[in-house]
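Apart from one protein chain that is not included, each protein chain of the complex appears where it belongs.
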Amino acid sequence: MNDNIKKASRHISQNEGLIFEHSSAGKRAFDLPRLDVPAVDPHKALGEHHRSHGTEGFPEVSEIEVLRHFTRLSTWNYAIDLGMYPLGSCTMKYNPRVNEYVARLDGIATEHPYQPQELSQGCLKILQLLEKCLLEITGMDAITLQPAAGAQGELTGMLLIRAYHEKNGNPRKTVLIPDSAHGTNPATAVIVGYEVQNIKSNADGQIDIATLREQVTGDVAALMLTNPSTLGIFEQQIPEIAEILHAKGALLYMDGANMNALTGVTRPGDLGVDVMHLNLHKTFSTPHGGGGPGAGPVAIKKILEPFLPVPVLVEKEGGKLALDFQRKDSVGKVKAFNGNFGVLVRALAYILAYGPGVRQATQDAVLNANYIRKHLEGIFDLPYTRPSMHEVVFSDSIQKKNGVSTMDIAKRLIDYGFHPYTTAFPLIVPGAMMIEPTESESKDECDLFIDAMKSIAREAATNPELVKTAPHNTRVRRLDEVAAARKPILRWKPS
Amino acid sequence: MRYLPKSPTERQEMLADIGVKSIEDLFSTIPEAYRLKNPLNLPGPLSESEVIEYFQDRSKENSVGYTSFLGAGIYNHLRSVITDTILQRGEFLTSYTPYQAEMAQGTLQAIFEFQTMICQLTGQEVANASMYDGSTATTEAVLMAERLTTRRRVLVARSLHPEYRDVLRTYAKHSGLKLEEISYTQAGTVDAKGLQTALRDDVCAVVVQSPNFFGAIETLRPLAEAAHSSGALLVVAVAEGMSLGAIKPPSEADIVALEGQSFGLAPSYGGPFLGVLASRDKFVRQMPGRLVGQTTDQDGRRGFVLTLATREQHIRREKATSNICTNQALCGLAATVHMSLLGKEGLREMAEHNISKAHYALSELEKISGVKRCFSSSFFNEFTIELPRSVKMINAELRKDKIVGPFVLGSAYPELTKHALVCVTETTSRAEIDRFVAALKRALAQPL
Partner (left out) sequence: MAYPTQYRYTKEHEWIDVKGDIATIGITDYAQHELGDVVFVELPAVGAAVTSGKVFGSIESVKAVSEIFAPANGSVTEANSELHNKPETVNTDPHGAAWLIKLKLANPADVNSLMDAKAYEAFIEEKQKETSA
């Protein structure tokens, strides 16, 4: 079963229990410096509020046990540092280590947002330069760096759209969303008080212009578009789509999750987009860290500028930078303080490293996706045959004949040493396999991936049980998600 | 470019395999008129040392060399180097959300431990894997209370962090929620009488913070009883998580919205931080955010998975409990490592150091003629004082001594014109506290 696996081998990995299972009263991992002021009796100071019994159950372990515990846990994870993540629309690219270094500098990591603005010019300059770079990349007029993630960026974008319509006398009722969209799109539209109307994609996986013309009425506030779509296909008729919307006074929102196909090659602002968000933890290399933090800046056209969330970065006379909180038409604050500044620093470091050459990254990303597509075409079913950009979507329909699904193939890919691609999304492709290799993958890594996928396709044909019961070589095998949902155990408890 | 692992030859080979002549052919679906002819006008490219130099130059234009007495929702605490050692391990830093559990048991187990520690800290039964920060966690707690009670009125303490209230206002605008403010007493805590008067059977949540923005610790029992007798839920926001090392956990709360920045996260000019929701088991299906659950694999081994995913956007879409997808996972890991290092005794001791330092600072400040303690409630590491003149002007003087002075309360509370919010943590030495007190005394002695 392991003969064809080239990228990975079995290895001894350490076992490790829960940190609480190592805990024993009297062990310490951390010492405080000597107290240099008179000690105050906490009971005297806090009275009835005093937590006299301490934090029951909190671990009591030594420093080496903490270090070993988390080091061992880390060895059970896959990571970009170990190899490709072919996850569609996640853009799992290299997280440059210099970005970690600069984000931790004294004078960068240590600053408090409420300190005087005269003592924060360094931070404000970083924000200003990042704004300038992202506006150049997107071709938009203004930007907010406040939102903490893509979903929050979508929320902010929708709030701006709503504020704009309200200012014009009619907030309108609906938002149009393609059936191929990421779940955050409809979830967000509803939070802002709109109803969602689905648009069906046509046979090419694109928005059908004729249908759109019918659906865009005076009740439509906006269309939320992902471009390239979640199928990895460029929406060629964006300028027409923008025209149709603008003719009825509606706006075009672009979900920028797939910017990795566009950076340096085309600009959403030029295509007619009115407002869009970016995912810095995708296109701009900031680390996923197991699920976040990210950042979701929102770039806009001038018409939406009065409504930007506060604070807005402004330049005063003499070149001094400041944060402006006095904006009467602002949608308000979407998050406390200043957005995920540490993430913004990392994104700027990434952009500075590339400079104008960032276009090469986009080209390599699209090259890798098409290379993989070429080599896997015919082996896996390709439901939409239009050219792919930075990602390609196959389906499991060939393998399904032997009862092997996209989920099974994904699990077998784990035995081959790769993280799975995105399974079962977008929803419009039954049995979807969404593959995005990013520009960080070498030709060798791409070849290993192609090889693994071909081998699994052969297994699906000749030995389907092997694939259906994968993974075989991991520390844990398929986990019982049903039991986890029926009787959730969401914390450790002492026995 | 050093981040791109391709040689020109390899690119040519790959293009040949695909069957196109040049890379431009792969962009043919972008209409010609919209394809950029020139490279973008961006600064760079910079080498690694040049990138470092750029940020080092910026770091010198901030507040290095100053001692700060700012808290107001972001706190300086000691952090062990071990935290960054673990955080910088590539398997944690560069790994994805743990949807494929077999390849992410490290992340999943760490989150399970995090959820457990948050429950222990807050006295609640279940905690999620994180929200963006304390302000959005508080907002999500209110939305959760709305779903649970199907009511629309929210009573919000004026002593809740002003930015948390701003964020709540932004989210509430389109949700049909009606926000009303409950004031504070001379003691600095929530006006319980005012609360009682405002409570009717149309309130979904009473939202308070403890210690509140003024540093005062709230007595939660009567607030919980008042809320519950009207069928409303009590939401307690905790902006200074370290306070839970010495203060009783808010177990009377129905939902706790915690900001975890104090546990191993640098101030970093405002983010990324760590919001967390903690609540009762019976409310878990209405709780947004990821949840990690314990289970077994087909061979009976213990393992961990993301669970109860049907609450989330990728399944429920427009009916999801929240639109949140990416959260603050790595920050949660930092907190988990930090809390493991502190442990039960370290957490208690660190909290007590904070209390001692802050109380010392207050007692020294009260010796200055004209400086008055405001609000009589007990406090943790932040307290409010009233000065005889503008805090802004005093701070301008203090700056000359390389001191970043206390938060000007008048900027968020017009009624507190000469009040300052002073924060002192275990990181401020006695010498620096003494220097601050002396500088303040000098500043007050200056002719107007």
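Residue numbering begins at 1 within each chain, and the chains themselves are lettered A and B in the order written.
One rule holds for everything that comes next: contacts are C-beta pairs under 8 Å (C-beta built on N, C-alpha and C of every residue); 3 or more make two chains touch, one makes a residue touch a chain.
A quick note: this is a predicted structure, and the numbers were derived from the prediction, not measured.
Visitor: Of the residues B:21, B:178 or B:285, which one touches the chain left out of the display?
Guide: B:285
Visitor: Looking at B:192, B:309 or B:444, which makes contact with the chain not pictured?
Guide: Considering all chains, including the one not shown, the answer is B:309.
Visitor: Across the whole complex, list the residues on subunit A that are touched by the chain not included here.
Guide: 424, 430, 481-482, 485-486
Visitor: Touching the absent chain: which residues on subunit B qualify?
Guide: Residues of subunit B in touch with the missing chain: 285, 309-310, 315-316, 319.
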